[in-house]
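For reference, the structure is listed below as structure tokens.
Omission of a single protein chain aside, the complex is shown with its protein chains in their original locations.
Coming up: chain A.
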Amino acid sequence: MTTPDPMAEIRASFFVECEELMEALQDGLTMLDGGDADDETVNICFRAVHSMKGGAGAFGLDDLVRFSHRYETVLDEVRAGRLEPGHDVVLLFMRAADILSDIVHYSRDGLPVDPDKVEPTLRELEALISDEAEEEEAEVTDFQPMTLALPFGGPPADRVVRIRFAPEPDLFTSGNEPVHLLRALAALGEMQITPDLSEVPTLDALDPEAACLAWEIVLTTNRDRAEIEETFEFVEGLCKLSICEEQSGLSLPCLPGLPPLAMPPAPDAGVSPSAEVRPRLTLTAPPDCSDPEEGTPPPDTAKTHAPQPAPATPIAVESPVATAARPATTPPKATVRVDLDRIERLVNLVGELVINQAMLSQSVAQAGLPTNSPVVQGLEDFMQLTRDIQDSVMMIRAQPVKSLFQRLARIVRDTSAAVGKPVRFVTRGEATEVDKTVIERLADPLTHMIRNAVDHGLERPEARLAAGKPSEGCITLSAAHRSGRVVIEVMDDGGGIDRPRVQAIAEERGLIDPGQAMTDAEIDALLFMPGFSTVKQVSNLSGRGVGMDVVRKSIQDLGGRVSISSSPGKGTCFSISLPLTLAVLDGMVVDVAGEALVVPIGAIAETMAYREQDIRSVGPRTRVLHIRDSFVPLLDLGVELGFRPAKESNAGSVVLLVANEGETLGALIVDAIHEQRQVVIKGLQQGYGNAPGIAAATILGDGQVALILDPVDMMAKAGTRPGQTQPALAPTG
């Protein structure tokens, strides 16, 4: 409706990019901490911060520029090998990354940055360099912060570098100016430029938007290659660039991430050369190089060095997981950034398609066509396709849980600092994909569980040492697909659940009867009771007594389950099992007073025929069902929903046993069971009735809307208001 401000759009996309860069930075730091880092890892971190700085400068986000500049300077020290990225240093980097992320968010929302939060970390960062720099600066007084020491070879000497720079049209359309680049290059040493006019057409054939010019540059410099590359950093991918060092006789590959267009790779190259090879080690000779190293065919050379993922794609969607072995080469996946609304629309359309197809099948079936008729066969193919499309669309919505896990890594760091327990955070299965909505709604419960694990799960360092464990606690967060569901586990290697204490507290709070014999599982389940908190001191992190029951509620709202397993002295594991998507549901279609209703399969423990002799009356209105030596409340769904008055006899009806977490909650009387099928969940608009127990709606094969029941909710609500029924709706139609 409103005219979009083009600047605002670019700004918004910058912040989206920042998120991706932050992710790359986090990845890199995790790898550094894990010890399986190499030069490229540091480079990725450096570039991520550097790109943010560049973008922030363009938008005048001074706080962001200031912080990222100093952060980048320290990272550069590591990159140059002058600063050893030890554990403490990496931890500091992670804290700095957290603050950087905060600044990004503040900048996005236009909020002021609190200097008190930023300054201590900045000072710590700077302390790192000043320590290191003191030794350095004794010799090199005027060392540029961007300068890189060569990892091998002697002191930098003057060399002749031959550069060919051919801009692509995009370089001009994105507002870059070759003159500035060339001037910057000239500052590095003595330079001779020869324009290459061979591509320039005659005036009549000239396309003013085409880029025809190229330059041959002979640069005599003592600066190293990285600095030359840096000049072209902001035109990466917008030009053809080749840099050859004459003195060494080696050609250097094109800038990381530049399309290898300037040097088409040898067709038989087993490893894709140039772009995937670490820049400073590469000896690959591009075909157009004037003086390749003799007798060394490029592909072989490339193979002798461990090829690294193309460094210019730190924002690749799937970067290697810290704990997993990194594949030798991970070609960057092509990704498209799509507005979520468009995907929502597509999902909705596919939902309609599925319904439409069901309606079509039903009318074809009613028409009584023979099964071998072309229409029926065509319809079957159509059904297959619809199902495939539905699956693919659901996969678009699926996202790796990585972003969520990274957010939680920060929670671990913050919590561990606040309670003074050193924690090692291990994540597994970050690439596991879950529906985006599920991920978003998991953040809060998982945050709570992680805090609980650090605060309550892990023992204090002294206690750990006394128990013969390393003083540093370990929290493992893992995600995996298991039989059509996603299982997320939060594990700690702490003391486990102190069951006698849990039971004592539950007795103290009157949650259970004193002296009651309980199994371990029953005691563990007490943790989920509302108003239960084992920590005597209420900390500001967790333990406000609204903990685990809220967690369980939010997981249940997602159609998930939480379970605990714990062994004393070894640790506790909370396991969450979730459906893959919130958009479809396995349901049982039942008939209640002529209306079709869908009951989620997950909530039904058992179905049985209604037998008068199993029913007992308790008081005037409440009835219970006698089943296997226990009594469960019995509700007539038709009466409960106000579809009809209570019947004299429910003979011939069906009873559904409703269970939650394996615990039978009650029984519902329905008139008949129609079928079991997958239904597409549709929201109900607000304000048109919000009956307890009605979760959503769906559309059945005949085009009729059917309501989806939330039997657990219905039982809970019915329990609070026994015997209350709603006025019967007037029958319609």
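Simple rule for what comes next: a residue touches a chain if its C-beta (ideal position, glycine included) is under 8 Å from a C-beta of that chain, and two chains touch if they have at least 3 such contacts; residues count from 1.
By our rule, contacts and distances are computed from a predicted model.
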Checklist entry - Can you tell which of "Purine-binding chemotaxis protein CheW", "2-oxoacid:acceptor oxidoreductase subunit alpha", "Peroxiredoxin" or "ABC-2 type transport system permease protein" UniProt lists for the chain that's not drawn? => result "Purine-binding chemotaxis protein CheW"
Checklist entry - Hey, which of A:Gly55, A:Pro85, A:Pro167 or A:Gly351 is the one touching the hidden chain? => result A:Gly351
Checklist outcome for this item: The one residue from A:Arg82, A:Arg460 or A:Lys682 touching the chain left out of view is A:Lys682
Checklist entry - In the full complex, which residues of chain A touch the absent chain? => result 348-349, 351-352, 355-356, 595-596, 641-643, 682-692, 694, 697, 699, 703-707, 726, 729-730, 732-733
